[in-house]
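With one protein chain held back, the other chains of the complex are shown just where they sit.
Going in written order, the chains are labelled A, B and C, and every chain counts its residues from 1.
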Amino acid sequence: MSFFFEVLVAGLLSGVMYALVALGFVLIFKASGVFNFAQGAMVFFAAATFAGLQQEHHLSVWLALPLALVAMVVLGLVIERVVLRPLVNQPQITLFMATIGLAFFIEGMSQMFWGSTPRGLSIGIEDQPFQWVSDRLNINISQFDVFAAFVSGILVVLLALFFQRTRIGRALRAVADDHQAALSVGIPLQYIWAIVWAVAGFVALVAGMLWGARNGVGFSLTFTALKALPVLILGGFESIPGAIVGGLIIGASEKVAEVYLGPHVGGGIEGWFAYVIALAFLLVRPEGLFGEKHIDRV
Amino acid sequence: MGERRIGDVVLALERISLAFGGVKALTDISFDVREHEVRAIIGPNGAGKSSMLNVINGVYRPQQGTITYRGAPRHGMDPHAAAALGIARTFQNIALFRGMTVLDNVMTGRNLKIRTNFLEHAIWWGRARREELDNRRKVEEVIDFLEIQHIRKTPVGRLPYGLQKRVELARALAAEPELLLLDEPMAGMNVEEKQDMCRFVLDVNEQYGTTIVLIEHDMGVVMDISDRVVVLDYGRKIGDGTPDEVRGSQAVIDAYLGVTH
Amino acid sequence: MLRRTKVLAGLFGLALAAATGAALAAGEQFVPLLSYRVGPYAAGGSGFFGGYIDYMNYVNMKEGGINGVKLSWEECETEYNNSRGVECYERLKKHGGGASMVQPLSTGISYSLIDRVATDKIPLVTIGYGRTDAADGSVFPWVFPMITTYWSQASDIIKYIETKAGGADKLRGKKIVHLYHDSAYGKEPIPVLEAYAKQLGFELTLIPVAHPGNEQGAQWLQIRQIKPDWVILWGWGVMNPTALKAAAKVGYPRTQIIGDWWAGSEEDVIPAGDAAKGYTAAAFNGSGANLPLVQAIKKVVYGAGKGNLEDKSRIGSVYHVRGIVSGIVTVEAIRVAQEHFGKGKVMTGEQVRWGLDHLNLTEARLKQLDADGLMPPTHVTCEDHEGSGLARFQTWDGNEWKVVSGWISPDKQMLRAMIVESANKYAKEKGITPRDCSKEG
Partner (left out) sequence: MLYREAGQFKATYAADQQIFPIRQDRIVMIALVVFMFAVVPAVADQYWLSAVLIPVLIFALATIGLNILTGYAGQLSLGTAAFMAVGAFAAYNLDLRVPGIPLPVVLALAGVFAAGVGAVFGLPSLRIKGFYLAVATLAAQFFIVWALVKFSWFSNDSSSGVITAQKMHLFGKVLDTPAQKYLITLAVVVLLALAAKNLMRSSTGRAFMAVRDMDVAAAVIGIPLMRTKLLAFAISSFYCGVAGALYAYAYLGTVEPEGFTLDLSFRILFMVIIGGMGSILGSFLGAAFIVLVPIGLNVSTQWLNGVLQSMLHWSLPGSLTSNLELMVFGGLIIFFLAVEPHGLARLWQIGKEKLRLWPFPH
């Protein structure tokens, strides 16, 4: 029983890591209806910049972090200006494909600036179990995972406050609801989009640092996007709480399935199992966990 | 003008109720439609007129009530079955296929008449080709009838509103329906366009004997062309009868003048 | 509908002609490089092809080529993608008077080239990867899975574990987990490991990790449950550091994890930080900037500003040396061919194949090349295109790889039987009549 519990907890905690990446997708989709496949590449670029500044240019954390943040914000602004604005009013699929092109661009840029060799990244928290928990309960809970969960929690609260309390946040919600209406009451759409892309850059940096500290900083960080996609279907493309809850569900069920179901079918099912859960869920609720139901009016 | 004889009841709705979540759209509505007649549904905005049409051809499924079409009672329909039974319709907000030309849009109306399968279509020879050309001939008749020959190859998205409405009617007619549901066919048109549309509706009714159920706001039009009128208000039926009867009904006058209940 | 294609094709054709024209002078020995320097595997690709180019430069600069014949090469970016790899191969195979041999450093691409190289008469060399049963040179005359194959490696790993356990008989009743990348690559050693499990009586558990392997919580929890004595880590890319990190997370000792040689480079351990300390991996090549040949290359090539690695700290890294090994094999095969067909001449692909078929890199020869300890002695014959099978083991101490064993030889008898069986099955499927090696000169 305690093993099951351990699997469950590990699953929930890795789910948090998925949710972190999913958050970036949600932000952009909510504000501009763009399914930004380049989010994974942004996570890679963010982490590579942070680690590169530290290791290549020997900057301290307190200098590297703000610089990386500035880089991400600038990147976000540039994307909005150069990629999104010329494509405004195009069908969603065109925008989606543009973001894949963008992903290629960022990947190439990242490896050009920071090289292709993966780096280690330490943020001062060891990825090791809490000793006293494992001694007493024989359950391993990683300090790092708990820290990551804590950071994600803070991030969600911050984003929620940002959306609920600030003027920009309210404008953003209005934009999310209806672009035309928002425009007509004088909300500057492009200004809002620029802010959202900058915030998404910030979220990518947080995700990149945590994932980078966990697995190393390298091209593989772009694959985190694939972990985030089932979370998105489950939670709904437009819901921040959905991303978190979806992440927890996907993380936990994926781990439980791999441990208990995997051995019976040959294992390695994690790659697709999350998608199948999400799919099964969608068949019951096509708009996702927290997504809004759209009624076709004729 | 040909002679049209109003026949027996083809469609009967009994005690239909429909709700979305907690919101009641239709409450306990019954009425019938006779063969070859022009039946109008009128009422203020939000009265539930479009919902009524959606119930008839199965886009919405009522929580209560039965629909009897040609003697066969059923609880709700599904849109495809309704189409197969010869019910065609147009929509309040034009529901054309915007990526296609006028011709292709109207050709989709013939879909139910297709007997060849996709493999034959891929080869485009023999039966499939003959059938396609036969359908094209039928469609051209409808196009001639509605006087839209000149825009045949134009993508519908580029057409003005009035013409789009006409194309939608053409698509419905291409199916050679027995019952035609028209949801505000003249909304947003100028007087001239309205006159044209009235003429088309009456011609359809007379030439093909098609039974027509029509939602319309313009009372003048309704009184001129319909045989009988149902009046809805807040999802309830408040009147039913010939145009003259309805015009005289106090309930109807109140509803239109906004008297509180 | 293809008119535009033709216009484009014409334009590219022009560009291609220009590129060819600007290429190489005659009388050089051409080596096409199907390299990859972008994408997930860029780290390995840039190190490997860097080493390959560095060695060829070294031979050109130090000796003026092979008996006076300079080496020339051209790179083509494959992105580790089969389709791109085939295009690169087809584009480069006739450049510079014809390709000497091709080494794509990608199992997928090498598979796609097996038929093509046979038609084009260009040898395909795959060191430490590629099709294992191609070691049977009678069925695969043009393919050289040289030095060591996946099956040899599996055997070597078990042999190493035997020595650590204190003898083959000590493995009875022990538990070994094969944690592998869930792909053709990771599945390849399973038959060998299963044969050993039966023979030696240990309990083998197979645990696959879905690509890319950046999440292994479930697998390591299973391992924690099983409490194996050893874990064989058959990983690729990000899967390796993630495994080491995850092992640390569940408290599994890294000293009991044995990686294969694609899990044994700096790129596999550095991202894992301290979690990688004590981890041991197989290797078919040495590493370290202090190796004599690496020193020589550093002086001659990098001293002249012609080094290929942009990041100088990677000189002498595992991938870089692996590239140097590929360079040695290329150069020595051409040298052997020249001795047979005429010194100072440019060799054709067919002649280079003869050279490969008769390549014998003895201990002494390696010493002459300053390459002792850099790769195991290798003797290729017509039947045996592997030529060695040796591997040794190295432990990561947090800064560099420390060699912890001598060259270990696989169970050649067992493997040979499996190779011949598999190759014969292939020959039957494809309708190939194996060549008679006793008649080859």
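The rule is simple: a residue touches a chain if its C-beta (ideal position, glycine included) is under 8 Å from a C-beta of that chain, and two chains touch if they have at least 3 such contacts.
Source: prediction; values computed, not measured.
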Within the entire complex, the undisplayed chain is in contact with A, B, C
Which candidate, B:Gly7, B:Pro73, B:Gly99 or B:Gly188, sits in contact with the chain we can't see? B:Gly99
If I consider the whole complex, including the chain that's not displayed, which of B:Leu26, B:Ala128, B:Leu146 or B:Leu163 touches that chain? B:Ala128
Could you tell me which of A:Ala71, A:Leu121 or A:Ile269 touches the chain that is not displayed? A:Ile269
Residue among A:Gly108, A:Gly153 or A:Pro188 that touches the chain left out of view: A:Gly108
Of A:Gly52, A:Gly251 or A:Gly288, which one is in contact with the hidden chain? A:Gly288
For chain B, which residues touch the unseen chain? 57, 59, 78-80, 82-84, 88-89, 91, 95-100, 104, 107-112, 114, 118, 121-124, 128-129, 132-133, 135-137, 140, 171-172, 175
Touching residues on chain C - with respect to the absent chain: 1-5, 8-9, 11-13, 15-16, 18-19, 22-23, 35-39, 42, 46, 49-50, 74-77, 79, 81-84, 86-87, 89-91, 94, 107-108, 111-112, 114-116, 131-133, 182-185, 187-188, 190-191, 210-211, 308, 310, 422, 426, 429-431
Chain A, residues in touch with the chain not shown (by the definition above): 35, 82-83, 86-87, 90-94, 96-98, 100-109, 111-112, 115-116, 226, 229-230, 232-233, 237, 265-266, 268-269, 271-272, 275-276, 278-279, 282-283, 286-288, 296, 298
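In this text, only the chains that are shown with their structure count from here on.
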Could you tell me which chains make contact with chain A and chain C both? none
Distance-maximising chain from chain B - centres being C-alpha averages: C
Chain nearest the global centroid, as defined over all protein CA atoms shown: A
Which whole number of Å gives the spacing of the CA centres of chain A and chain C? 36
Between chain A and chain B, what's the gap in Å when you average each chain's C-alpha atoms? 48
Two-or-more-chain contact residues of chain A, please, as numbers and ranges. none
Which chain B residues touch at least two other chains? none
Residues of chain C defined as touching chain A within the complex: 37-40, 42-43, 45-47, 182, 206-212, 214-215, 217-219, 221-222, 224-225, 237-238, 241-242, 245, 248-251, 266-267, 270-273, 275, 310-311, 314
Please name which positions on chain A make contact with chain C in the complex. 3, 6-7, 10-11, 14, 107-108, 111, 115-122, 127-129, 134, 140, 142, 144, 211, 214-220, 222-224, 227, 254-255, 258-259, 262-263, 266-272
